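Please read through the structure below; I'll follow up with questions.
Only a portion of the chains appears, each positioned as in the full assembly.
Naming follows writing order (A and B), and every chain is counted from residue 1.
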Amino acid sequence: MEMKLSARNMLKGRVKNIVKGPVSSEVTVELMGGDTIVSVITKTSAEELKLAEGKEVLVVIKASSVMIATD
Amino acid sequence: MEMKLSARNMLKGRVKNIVKGPVSSEVTVELMGGDTIVSVITKTSAEELKLAEGKEVLVVIKASSVMIATD
């Protein structure tokens, strides 16, 4: 059985780098299309998900958190 | 002179679709790498940025708004 999430943005990628602090972790993910996404999650989440360089992950973003810019 | 933003995620794309409500607008952007991102911004922002299908834009996301999932 599969969980479905209301978050509109779920992008496949691979963990490229992890920096851990005492509370927060910064996780850099390289998307399949070549773009790079940086995420800050709790250190506990990074550990529970067993994140490590090279691991396949989904990047998840709620639509109301996404801004648009024009040059 | 160029504005620099603390938001870690700025991805190039092209507007694919816009749905406007009285307050909010939903903007779908196709990224260069092929992924699709959905954004909800105010209708006023969509108008001030003159967003329209096909327009080149940047998708901007603060790192603390990005989650990670594993299958």
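Methods note: a contact is a pair of C-beta atoms (placed from the backbone, for glycine too) under 8 Å apart; a residue touches a chain by one contact, two chains touch by 3 or more.
In this text the structure is predicted, and so the values were computed from the model without any measurement.
Engineer: One sequence, 2 chains in place: how many copies belong to the entire complex?
Structural biologist: The entire assembly in this structure file is built from 6 identical chains.
The rule is short, and it goes like this: only the chains that are shown with their structure count from here on.
Engineer: Distance between chain A and chain B based on Cα centroids, please, to the nearest Å.
Structural biologist: Computed value for the inter-centroid distance: 17 Å.
Engineer: Could you list, by residue number, the parts of chain A that touch chain B in their complex?
Structural biologist: 5, 7-11, 26-27, 29, 31-35, 37-41, 45-46, 49-51, 55-71
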